[in-house]
Each structure stands twice: as structure tokens, then as C-alpha cells.
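With one protein chain held back, the other chains of the complex are shown just where they sit.
As written, the chain order gives the labels A and B, with residue 1 at the start of each chain.
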Amino acid sequence: MNDRRSELEAAPWSGRTRRYDLIKEGVAALVVVTIATVALSTLFGSPDDKQITFKEWAVAAPADFYATTVQELAGSSGTGGYGAPYNTASDGVNLGPLHLAKLMGVTHPVDTVNDFVITPLTTVVNSGPVADALKQWQSSDSKTQAAWATNYDNALTKANQDATKVPSGNYGPVPQLSGGLLSMAQAGSLDGALLSQGNYFQSDNTKQTLFMGDGSYFNDQSTASNLQGSTWGMMNETGRYPGQAWLWLYSFWYQIPPFNNGDSHPFGANADAWIMVIMGALSLGLIIMPLIPGVRSLPYKIKIHRLVWKNYYQEENL
Amino acid sequence: MSIMQEKEMWTSKLRKSWQKTLPVEKLLPDTQPAYVASWIYLFGVATLASLGVIIASGIVLAFEGASWYHYSNVGHFINSMHFWSVQFFFVFMVVHLWGKFWMAAWRGRRLLTWITGAVAFVASIATAFTGYLIQTNFDSQWISYEAKDGFNSVGIGSRFNVTNFGQMILLHVAFLPIVLGVITMIHVLMVRAKGVVPPIDAFNAELGERK
Partner (left out) sequence: MNLKAVYIHIGWFQMSVTNLIIVIGMVVLFGLALTLPFPGNSKGNKKGKGRK
């Protein structure tokens, strides 16, 4: 654009003016928006699907809870193999050669064996067999523990998560420990123990959320409410309420190739990182849009502005 | 005190530059250029009004605590107001953004007005997101579980832990609203200081162009 025009556009307006009451306009806007908000709130309320507790999970889907507990002991759960920021089990997601998560390190250490299973079990009075199992576990070395848990995890998977169909084997105290945690969860005492981890004040739900996410129950509930990221879930809300429609572009990338290609494909497996980068770049693009050639000329080419200023253009014969 | 000394004072420097860029006549004028005559100009104010309702209902929720609305009818109503005013806020802001884009409202040294607006948009999304995380219901459980992967994937999760309820509630009710509030204030004050941008074709005659 030429400098002279920019100069004129920046200068204080010296043309015709009209009376305009900014404060009245602001008050009117506030009144109208308040009334509209009260109306919608009265008519529709707001979404509030009850939170899922470990008690609910363990009662409604005991086999799933039990199998998840075994996976936590064996380290084969989603959290167990996550990598940074929770542990060093894997390199995690990458942007080509860049492993940003790994680079930032394990800032929120999560030990699925102790944080999810053993420590909570030590906070309650356990039945004889569970107490004995706990003693056996605690007096064994980590190699033996891992072998027991992995053996049982594999056997349980083969038996389709049906503990009664698992053939006998070298499982150590793993079945008793998992059964103990199941009873504890069903009684409702795991919820508090997972959060507090032996403390009084606690406001970090990371461990609960990771454990719950490792099971199928939580995921199935989300699928039923259409909240899965692979089906635009980011934009959706429970019930018929409006969701975060402003996340449409963020959600969009997850629906198309190469990002929806699944975990065997490098872009599918690392979609989270690539999409974060894309959205970061696009957000920056929005912020500096007036500087981007081509985009910034669009308003001059598609003359929607003639509608905005139609009266003025008419009056001034422009 | 000599005039020389007065000139060097920081206080007087600030006062003078303030008076020059934003005298109260510019802040609260009773006229606007004749071309300010379209409903599209109301969407900035409507966004601001929605933000007002969001903040007012949010303050009530903050006093009662994050779980109040699950068991109190009044609480549920206030939560509903918070929820719907956020929907209005985004609807108005997006229409506002579209309007300003098609008016190329960054012309005439108004680039920073656009930039502060766009930063407000991004900050609003961050603020709303943390709000969804502290609903203390199934939705917030799920969103925190899903969203952690996005932030973890680029290392942000090491500092911004969406599954940490305590961190999210503090960011949502303190840090992010302050950031959004300050950016919004700068944005609106810049509009007042610069005046409403003239129509794209307003100076064609001066510049010797036809139509």
C-alpha cells in the first residue's frame, strides 16, 4: 500500500461525523447479553455428566479394572510405556529427529507399580491372602516382580481377561495383589488413596487420570459420548450442548491423512506433535495476518467492505 | 523548579505522552466518523459485554468453589450463565474478527490493534480450555486425559500439566483472566487512541484515483 494513503488513514478523521453514544451502546450490549444468557441458562441449563470414580469403574467393569491393574504391575499399560514426562520407558512422540518431550525430561514421575497399586494397598488393612501377597512382593527383587507380572499379564491377555480361565503358572503374588486392589476400589477407598499418595493436601490428579485412562471403561464412556479425538471429539460436549466449536481447525487435522493413519505410520503416531506445531504456526499466522502478502490483500479484492460502508460510499459517491 | 527539571521528570513525561495519545476526549468522544454506521461495529462491544457476564458469573463460582454447582440449583444456574456467556463471547468475537478482516481494519498504523485482538483470541481459547478442565465432572476428566498427549508431545506438558487440577484452577481463575483482561484493555484503548479505521476507498479522491 502506498505511504500517502497509510498516512491519511492514520490521521485523525476530519470528515463528516455523527452523534454516537459509546457508553449507552456498551450498557445496552451488557443488558442484551445478560438477558440472552439468563434466557438460555433457564431454558437449557448446562452440561454436567457425573465424574467417573474408581469405585464406579471397579463395580461396573471388574474384569477391565483387574486386567488394567495387572498391566500397571507389568508396566505394559499406556502409562507404563509412555515415556516423558512420566517415565523413561520409551522415547515418546517425536517431530522427526526432535524428541521434545524426552528433552524436557521426566518432570512428573509416575511409577505405575508403586503409585497405582502397591502404595494404595499399603494404606488399608488387607485380608490375609492380600497382606501375605504384599509381603511377598515387597521382599522380592524387581526382576522377579517384573517376571511374575509379565507372565500373568500375558496369560490373562491370552485368556481374554477372564481370570478364571488363566492356567496356573509362575505369577507370584500378582493375582492376589490385583484382586486386593479390585476389592479396595469396589469399596471406594482407592479414589482417595490414589490422590493423596500418603499426603494430606493434594490437588494434582495426574495419577488418577492416567490410571483411569489405561482401562477401557473410561474410554468406552467417552466413545459413547462422541468425545474421541479421532471423531472430532475435541469440539463436542456431553449431551446436546454446544461444544468448543472454536477448536474446529485443531480437531480437523486429526481427521485427515497423514495424521489419521494410525500408530504404525510416523505421522499417525506423532500426530499430536505435528498438529501442535501446525496450530502454533497458524495461530502465529492469524496474529501477523496483516503482514502476510496475498492474505492481506483479500479484503481489497473481495469487496465485502462495500457492504459495511454502503451508506457512506453512497453519500460520498465513492 | 526549573522548566528543564520538569521536562526530565518521568512522571511528567508519562502524563504528556498519555495526554497526547489518549486524551479523555478521545477516550469518551460523543461523535464518531460518519462511516461508523453498521451493525458490524457492535460486535466488539458485544464481545466485551459477554466477557463482563463471564467475569461476573465466574466470580460467584469462585467464591462458592468448583464443585458447588453439582449440588446447588443456584450454583447450576450460575454455572449455566458462565457456560452460555462463553458461547456468546466466542460467537461475537469470531464475527468481530471476520468483520475486521474484511474491513482490513489494520490499515493506518492499526497493526497493533489487530495483533492485540488476535492474541486475545488465542488467550481466550487457552482460558476457556482450562475452564473445561476444572468442571470436576466426566467432561473435564476426559478432556484432561486426551489433551495431555498434545501438550506432552512438544514438551509443554513438562510445565503445563493439564491433569493437575490445582494448577489448572489457579491458571483459570487468576493468571489467564488477568492476561486476557490486560490484552483486551490495551486492545480497546488502542481503538480509542487511533480512532475507527476509515473506509478502504475513503481517500481515493485525495490520491487522484477513480473509484
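Please note the rule applied: a contact is a pair of C-beta atoms (placed from the backbone, for glycine too) under 8 Å apart; a residue touches a chain by one contact, two chains touch by 3 or more.
Treat the numbers as computed from the prediction; the structure is a model and nothing was measured.
Q: Can you tell me which of A:Thr231, A:Asn261 or A:Ser283 touches the chain that was removed from the display?
A: A:Thr231
Q: Hey, which of A:Ala36, A:Ala146, A:Ala159 or A:Ala245 is the one touching the hidden chain?
A: Checking each option in A:Ala36, A:Ala146, A:Ala159 or A:Ala245, the one touching the absent chain turns out to be A:Ala245.
Q: Of B:Leu22, B:Ile55 or B:Val95, which residue touches the hidden chain?
A: In the full complex, the listed residue that touches the missing chain is B:Val95.
Q: Residues on chain B that touch the omitted chain in the whole complex?
A: These residues of chain B touch the chain that is not shown: 31, 34, 37-40, 42-43, 87, 91, 94-95, 98-99, 205.
Q: List the chain A residues touching the unshown chain?
A: These residues touch the chain not displayed: 13-19, 44-45, 47, 225-226, 231-232, 235-243, 245, 248, 255-256, 304, 307-308, 311, 315-316.
Keep this in mind: only the chains that are shown with their structure count from here on.
Q: What is the distance, in whole Å, between the centres of chain A and chain B, each centre taken as the mean of its C-alpha atoms?
A: Here the centre of chain B sits 25 Å away from the centre of chain A.
Q: State the interface residues of chain A toward chain B in the complex, per the touch definition above.
A: These residues of chain A touch chain B: 1-2, 4-6, 8-13, 15-23, 25-26, 29-30, 32-34, 36-38, 40-42, 44-52, 84-85, 92-93, 95, 100-101, 103-105, 107-108, 203-206, 209-210, 212-213, 218, 221-222, 225, 227, 229, 233-234, 237-238, 241-242, 244-247, 270, 272-273, 275-277, 283, 286-291, 296, 298-300, 302, 304-305, 308-309, 311-313, 315-316, 318.
Q: What residues on chain B touch chain A, complex-wise?
A: The contact residues of chain B facing chain A are 28-38, 40, 42, 45-46, 48-50, 52-53, 69-70, 76-77, 79-85, 87-88, 90, 94, 99, 101-104, 106-111, 114-115, 118-119, 121-122, 125, 128-129, 132, 135-142, 144-146, 148-159, 161, 163-167, 169, 194-204, 206-207, 211.
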